[in-house]
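Have a look at the structure below before the remarks.
Missing here: one protein chain of the complex. Every other protein chain is in place.
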Amino acid sequence: MPTERLIEYEGASPEVRAVYDDIRATRKTDYINNFWKALANDPATLKRTWESIKQIMAPGALDALTKELIYVAVSVTNQCPYCIASHTVSARDKGMSPEMFHELMAVVGMANETNRLVAGYQVEIDERFKNT
Amino acid sequence: MPTERLIEYEGASPEVRAVYDDIRATRKTDYINNFWKALANDPATLKRTWESIKQIMAPGALDALTKELIYVAVSVTNQCPYCIASHTVSARDKGMSPEMFHELMAVVGMANETNRLVAGYQVEIDERFKNT
Amino acid sequence: MPTERLIEYEGASPEVRAVYDDIRATRKTDYINNFWKALANDPATLKRTWESIKQIMAPGALDALTKELIYVAVSVTNQCPYCIASHTVSARDKGMSPEMFHELMAVVGMANETNRLVAGYQVEIDERFKNT
Amino acid sequence: MPTERLIEYEGASPEVRAVYDDIRATRKTDYINNFWKALANDPATLKRTWESIKQIMAPGALDALTKELIYVAVSVTNQCPYCIASHTVSARDKGMSPEMFHELMAVVGMANETNRLVAGYQVEIDERFKNT
Amino acid sequence: MPTERLIEYEGASPEVRAVYDDIRATRKTDYINNFWKALANDPATLKRTWESIKQIMAPGALDALTKELIYVAVSVTNQCPYCIASHTVSARDKGMSPEMFHELMAVVGMANETNRLVAGYQVEIDERFKNT
Partner (left out) sequence: MPTERLIEYEGASPEVRAVYDDIRATRKTDYINNFWKALANDPATLKRTWESIKQIMAPGALDALTKELIYVAVSVTNQCPYCIASHTVSARDKGMSPEMFHELMAVVGMANETNRLVAGYQVEIDERFKNT
């Protein structure tokens, strides 16, 4: 028995269907990916997470592609295979070229390296960088 | 006795001075921050890290500001106070507005949340996201 | 050749068998899961880890289910697929309902999000929360 | 200049004040902690985060104390000093005894240890734990 | 009120004193560092942790210095300031030269970088590296 089965549209409650409908309308696709189908086991979390994502990922001061690049950067740092796979596809769909992907990876790799050099060398924050 | 003292320009070897000179020329500032002064205890790592950073952070398919945003996203995910403080300042220097910062934080927070929802629900990667 | 083969009871040394016997008696099951069979390649670590787990996971000021929920929370945060799978099963065996699982995931997700908002906004610890 | 100043009630917009009022009413205290005052620089994130926290941390299938224990477990795993300090205080306010705290720490420590033993020994998921 | 006060020898129970005595005898120093004084609030965890550390850190197939280097590597990766500070001192006490420290940091930094490049490029495990 699975931890949580994937909830398909056909077997979903009206509450879940309303979220699926909004995902489809917002993303202009019929496809609902497994993340949402798993979360649908908990309609309150499905609804809250979708509404948060919808609000956060909409273009604003940062465009939609930049937001996806940031999402991939976090997912790679956290070693989340599902999130890397799905958000890399999303980023490409929003215009990430191979060159952009390569530069994204280079920055993510280097930031992870220097984060540890700073910690290991116990570097004190410069006065001018202090949040005071 | 400190683990590693900060190496000032005046007391630095020619090898270290050459890196400091390049940092100053590249960044158009006299200021050398503590990270480099700490790394200067190991001139090979100082030189390699600076040259890598210089190459990676230069504008390319991604602009310099986007790269700084990604750097902040990784540093926040890793809980590195020095890196957050210094790269937030760098990002502002390159044009990050308060609104951009707020949206950056919102995306980073949400990505860290959904990375764990995916893991906890043991969500399988959709066929269409598979790297095959 | 595997890094470490799984050590079955039949081929185990008396030292390893003694631990397996105690696992079976304590857990009231014949099943020894792969984690222990892998650790059995190093009998000292097998014995120390089992005895620690046995002591730590026994009901005390916190009941056995609460301890399993905490174990799952850590494993999800660390993105450890084996640990998530095995401790989710253990938690269900100890009484975790689907509703409890959903709430656990919601808390774990939100804590991972706010941990990063705090870091990114460089929030200072309130005087009243200080450990002084 | 700080990254983000703390927004006090007196200088807050009506939108922010409404969230502060709800925090005070829900928590039955006048105290607004620094996390919310920092988030108030971005009223949309303040409102969304508070409403999510309010929903998630309310007693349900898991009681309020258990949820705080889980919050502390995640915060400790992520090495977030602010979150550890504030949620440890919250947990005590909700009834966490010293003994409960000690057991919580023991489980969190052990889970972090065995998460790595599993990874290092490359343990395969047992058939009976598989999410199929 | 502190979360946990530091337990000094003078005010300690016989159970805690016995551990402190063993730490002093094993390490050939009168100094008990804050970690143990904090853990002493929970004598069971103090005793279990000390006995595990004593067993694990004793020279074996790996010498004591190599074990300290590994401890520092993990602590830097996890961004634990206390652990970095204390184990860096321990490593120096056991013979870590500045050159060794520099090389340790270089390896830790690079490993953290390539760990993310591997994840981001979604690299499949080579057949010859598989644990089968």
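As written, the chain order gives the labels A, B, C, D and E, with residue 1 at the start of each chain.
By our rule, a contact is a pair of C-beta atoms (placed from the backbone, for glycine too) under 8 Å apart; a residue touches a chain by one contact, two chains touch by 3 or more.
Since the structure is predicted, the reported quantities are computational estimates derived from the model, not experimental observations.
Asker: For the unseen chain, which displayed partners does it touch in the full complex?
Answerer: A, B, C, D, E
Asker: Check each of D:23, D:85 or D:100 against the chain that is not shown and name the one that touches it.
Answerer: Checking the options D:23, D:85 or D:100, the one contacting the hidden chain is D:85.
Asker: Considering the whole complex, not just the chains shown, which residues of chain A touch the missing one?
Answerer: Answer for chain A: residues 79, 88, 98, 101-102, 105-106, 109, 122, 124 touch the chain left out.
Asker: Could you please point out the chain E residues that touch the chain left off the display?
Answerer: Residues touching the hidden chain, for chain E, are 2-4, 31, 33-35, 38-39, 41, 45, 49, 52-53, 56-57, 60-62, 66-67, 69-71, 73-75, 77-78, 80-83, 85-89, 97, 99-100, 102-104, 106-108, 110-115, 117-119, 121-126, 128-131.
Asker: Tell me where the left-out chain touches chain B, residue by residue.
Answerer: So the residues of chain B touching the unseen chain are 2-3, 44, 48, 52, 55, 131-132.
Operating definition for what follows: only the chains that are shown with their structure count from here on.
Asker: Show which chains lie in contact with chain C and also with chain D.
Answerer: A, B, E
Asker: Contact counts by the stated rule: is the higher one at B-C or B-D?
Answerer: Between the two chain pairs, B-C has more contacting C-beta pairs.
Asker: Tell me, please, which of A-B, A-E or D-E gives a repeat of the C-D interface, judged by over half of the contact pairs matching in residue number.
Answerer: Answer for the repeat of C-D: A-B.
Asker: Please tell me the distance, in whole Å, between the geometric centres of chain B and chain E computed from their C-alpha atoms.
Answerer: Computed from C-alpha means, the inter-chain centre distance equals 27 Å.
Asker: Determine the centre-to-centre distance between chain A and chain D, using the mean Cα coordinates as centres, and give it in whole Å.
Answerer: Measuring from centre to centre gives 21 Å for this pair.
Asker: Residues of chain A that contact two or more other chains, please.
Answerer: 3-4, 41, 44-45, 49, 52, 77-81, 85, 88, 104, 108, 110, 112-115, 117, 119, 121-122, 131
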